[in-house]
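With one protein chain held back, the other chains of the complex are shown just where they sit.
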Amino acid sequence: MPSTSSPGDDPAPGDRASTIVPASELDRLIQVLRRQGRTVIGPTLGDGAIVNDIVESADELPWGWTDEQAPGRYRVGRLPTSEAFGFANPTQSFKRHLHPPRTVLFAASRDHGGGSAEVPVTIAAAESAPPALALVGVRSCDLAALARLDAALTPRTGSRATRSWGDGAGATPTANVDGGPLRALEPFVVAVSCSRPGQTCFCASMGTGPTPGTGYDLALTELVDGGPHEFLVEAATDAGRAVAAELLGRPAGAVDHGRAAAMADRAAAAMGRRLDPDDPPAAGRHLDHPRWRDVGDRCLACANCTLVCPTCFCGATEDVTGFDGEPDLERTERHLVWDSCFGSSFSALNGNPVRASTADRYRHWLLHKLVTWHDQFGTSGCVGCGRCITWCPVGIDLTEEVAALARPTTGVAS
Amino acid sequence: MVPARYRVADRTDESADTVTLTLEPIDRPIPTPGPGQFSMLWAFGVGEAPISLSAIDGTRLGHTVRAVGPVSRALASAPVGATIGVRGPFGRGWCPPGDDAGPAVVVAGGLGLAPLRPLIAALVAARPRRSVRLAIGARRPEDLLHRGDLRRLVDEPGVSVDLTVDVADRGWRGRVGLVTDLLDASTVSGTEPMAYVCGPELMMWFTARRLLDLGLAPERIQVSLERNMHCAIGWCGHCQLGPSFVCLDGPVYDWAEAEPLLAVRGR
Partner (left out) sequence: MNAIEDLLGAALPDLPEAAIGQLAALGRTRHFDPDDRLFTMDEPAETFHVVRSGLVAVEVEGPSGGPATIETVGPGDVVGVSWLLPPHRWVFSARAIETTETVAFDAALVLDRCGRDPTLGYQVHRWFAGVIHRRLMAARLRVLDLYGARP
């Protein structure tokens, strides 16, 4: 189970169960998790990119590979060293494990064989058997994103009191689900500190990195500062401690923690970008700023940003129907699929979109991510991973946009 | 996200494209809805649509559906005996009048009368009796909904019914014009009136303006908003209006809350 310790709950070096293991122990870690019956998901090199995929041995990790990320640009490249996690972040986060691109909600069938107007319908809820997973190599940004996505996907009632019209009428049924998808999935989480933040990264200014916060079982820091290639392994949960105990290493001392801390400082100083926390609320007040139209002209509404964003959660429902070879039995399934607010019909009301222009949709996305997420969930929706900047075909940078939108206009639209 | 099965027990044609379906539970019924709440109605193999309750009678649910898209067309054409999926009830409904409340002013435009109908029934049944003033607008006389109810309400003590249509033929002996023209100083006379408004968004906008001009405070004007909904549980993200999820925080808002949200076009 991911840790439930609170942020800032940072045991001093020596208080935690922390060990130093040689890099070669990474494979043992993967095998221990696999023997627990877990499918291990981790970074691999595939199709010219660093992508999360099923990992069966440590050989499949992208040793010695790094990524170069810039607005609208992504390349992999070779490092002179042989780090396993020498890149900023994989192309996709671990979102698809909490929030699959397609989920079956229920299945139903309709039997036309009776011949009467009353056609009986049978409905069966989809059985959910979430796979046992281990998520390895979760960057601090993606780790924070897991918690935020989980909060958004936990069914809840509204922010205001329901009306009561006597005898209980008018109340909203509370969802009969305990917690969100993270609780249902219970993945084993191996977080990893960042040593080489990317040019598009800004987790430090979002308060989500470069060292992992809460929510992991084990946190790794890869030590590649000229000394031996080792990992600092820190356990935050009993499950984490049990797995760490199976690795061959030595207890971590003050020097080791010092190396890790120095690397974290270097990473924090090497962030490619920065987002000023005062900018989002100011941008949220300037709803008529001409910059919205300006970015709307550049934006292609391609939805790449929402696909790669680790916290975007919007989904659409659809019915998938067929007769499946049986002449009278009509079957259907109701699915939940990923959707994007950049789609032209996303806000359609009686056939007409409420957010008709790209500028309207960009404004909605940006303000939701950075401003109204606070009203809804008490945190920012952005974890500073930078993927929306990297994967935007026209290189729109939300840190730049929000900074411009926070400034009052000069009275002349560009 | 799994619907309960309901059977179409009855259907009433309200107008050329609008039908009221009366549904009875096959499976365990959903919790009793309150006036102003809505259900997600599922048409097998087609999809779901958010439809307000237009009648609440024990476990029998009334929904008035206008055929405008594939889902609503499938629902509106469901024969008696067909199975419809129902999830709900959802949303924040009309605020019940407090003990010290004065007259109720109900303003309906077109299909907006449907979500107001359970409210009107509750207001008329409430004791002690309060003054209920209905102002109802429709496109043509044949588009007026729930005509049986309206005929009965005219005879109900303490209830006034004013109707207007956009255009009519010679058979119509009533008013022709905007629904806002039905509202004057006498509409809002009395202590602490509460207004309940439902209809197309632009109609609600002008009606709220008119009521404000007549001296009503924005907190005393309730409106029912509508947005694209897929889940009704704050999950799918479609219904967001600024920071608000209309399925969770609405659909009923008071004008003090709604006006700033609606004032920004394309939000």
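In order of appearance the chains are A and B, and numbering begins at 1 in each one.
Quick note on the criterion: a contact is a pair of C-beta atoms (placed from the backbone, for glycine too) under 8 Å apart; a residue touches a chain by one contact, two chains touch by 3 or more.
This one's a predicted model, so the numbers in the text were calculated from it and none came from an experiment.
S.K.: Which of A:G37, A:G115 or A:G351 touches the chain that is not shown?
M.R.: Of all options in A:G37, A:G115 or A:G351, contact with the hidden chain holds for A:G351.
S.K.: Among B:G174, B:G190, B:G215 or B:P260, which residue is in contact with the omitted chain in the full complex?
M.R.: Per the contact definition at the top, the residue touching the missing chain is B:G174.
S.K.: Check each of B:I56, B:C95 or B:L111 against the chain that is not shown and name the one that touches it.
M.R.: B:L111
S.K.: Contacts of chain B with the missing chain: which residues?
M.R.: Chain B touches the chain not shown through residues 17, 66-68, 109-111, 137-139, 143, 164, 166-170, 172-178, 181, 199-200, 202-203, 206.
What we mean here is this: only the chains that are shown with their structure count from here on.
S.K.: Would you kindly tell me how far, in whole Å, the mean C-alpha position of chain B lies from that of chain A?
M.R.: Centre-to-centre distance between chain A and chain B: 39 Å.
S.K.: If you look only at chain B, which of its residues touch chain A in the complex?
M.R.: On the chain B side, the touching residues are 1-3, 5, 7, 30-37, 42, 44-48, 56, 68-69, 79-83, 85, 88-96, 122, 226-228, 230-231, 233-238, 240, 242-245, 247-249, 252, 264, 266-267.
S.K.: In their complex, what parts of chain A are in touch with chain B?
M.R.: Interface residues on the chain A side: 105-106, 108, 110, 116-121, 123, 125, 153, 155-160, 162-165, 167-173, 175, 287, 313-319, 321, 330, 332, 334, 336, 339, 341, 346-351, 354-357, 359-360, 363-364, 367-368, 371-372, 375-376.
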